[in-house]
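One protein chain is absent from this view; the other protein chains keep their places.
So, chain A:
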């Protein structure tokens, strides 16, 4: 007893930190399921009931889970399935097939995957798995032979449901939903999508066969709840090996959350996006700064993480450009101002640049045309500019029309931070006229 109590306290600091890292990363990166779904209890109950009826009563059903990205659709489904497995009756019966619209990009692949997941291929034995058509009839045959009371219910989970609607003729959807509406093997079709207009994607016959049950995951947490979520995400559980370390850590999290600047940062995140995936990213950045020397999260860490996650990638890329390239960008900006967003070509940019050089060229070198062209191409490679029409093979590169992909604010911001930027260039950029 005493030994057990003593042991955790004995853990060296390094051990504690690594345990902490492991546990929290599990939560934040590996999508570990929470014990209770937060904020979606009603939907959880609804879905659980629905799937229970399929697995226990053999009633076919179809349902769509709709919600924006990061709203917890998959989490909800996984929670439901976990809870469903706890029930003996369901656990023994339910077969599951998981499909993802990003992986099963057409019906042929999807069918093969279904067959594989249902372990039907061993029925076929060594027979080379046949054509798409055979596959389909094979599967339909299998489903048709079942009936409500005798065959095991099958759960079809279609992630990115909207992508399945793009398959040819929506054959797979039609057949799955048709089975769910006819006296064949009991199946439940659960689709997950972030598109609110998903029903309009379905062909009318497919739509008619869909039961029109939709579970919307549109949670609207307040900032207080959001903050609470941060606490629970960072808090260590009671069963952490080293209780003293855990207590310390939890206290530090508490003070962190009360910090004004931290709250400011979190509120900004909250205003930007309420989904938890982005929050997890933020916390991950903080967590990775925790070390043995500094076994807690400081507000500065969070600020830094926030700065990182809000950093504007394109503005950062401007920092890496040469002066010449930067000048070209500025010339483009002026062209955009003058011509109100009309596309430009290399010659125009070059002219603009030359005008600038003529006016105040004391410190700038007049580059040759090939050098300019090279810089211009580099910008195109970086996708700072892009051709108006892609079929540009015919026109000479100098005269190909381009558009600037940067906002003016980005350019100005980058100029401010650009190390050792010549003042003429800065002035030129800020001047109203070329």
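Operating definition for what follows: a contact is a pair of C-beta atoms (placed from the backbone, for glycine too) under 8 Å apart; a residue touches a chain by one contact, two chains touch by 3 or more; residues count from 1.
Methods note: contacts and distances are computed from a predicted model.
Per the UniProt record, the chain missing from the shown structure is "Origin recognition complex subunit 1", taken from the list "Phospholipid-transporting ATPase", "ILI1 binding bHLH 1", "DNA-directed RNA polymerases I, II, and III subunit RPABC1" or "Origin recognition complex subunit 1". In the complete assembly, the contact with the undisplayed chain comes from A:214, out of A:85, A:214 or A:351.
Contact with the chain not shown here comes from a single listed residue; of A:116, A:268 or A:417, that residue is A:268. If you put the hidden chain back, the residue from A:60, A:104, A:345 or A:400 that touches it is A:60.
The omitted chain makes contact with just one of the residues A:185, A:230 or A:349: A:185. By the touch definition given at the top, chain A reaches the unshown chain through residues 45, 49, 56-60, 66, 68-69, 88-89, 92-93, 95, 107-108, 118, 120, 123-125, 127, 132-133, 136-143, 145-146, 148-154, 169, 171, 174-175, 178, 180-186, 194-197, 199, 204-205, 207-209, 211-214, 216, 218-220, 268, 270-274, 310-315, 383, 386, 403, 405-407, 409-410.
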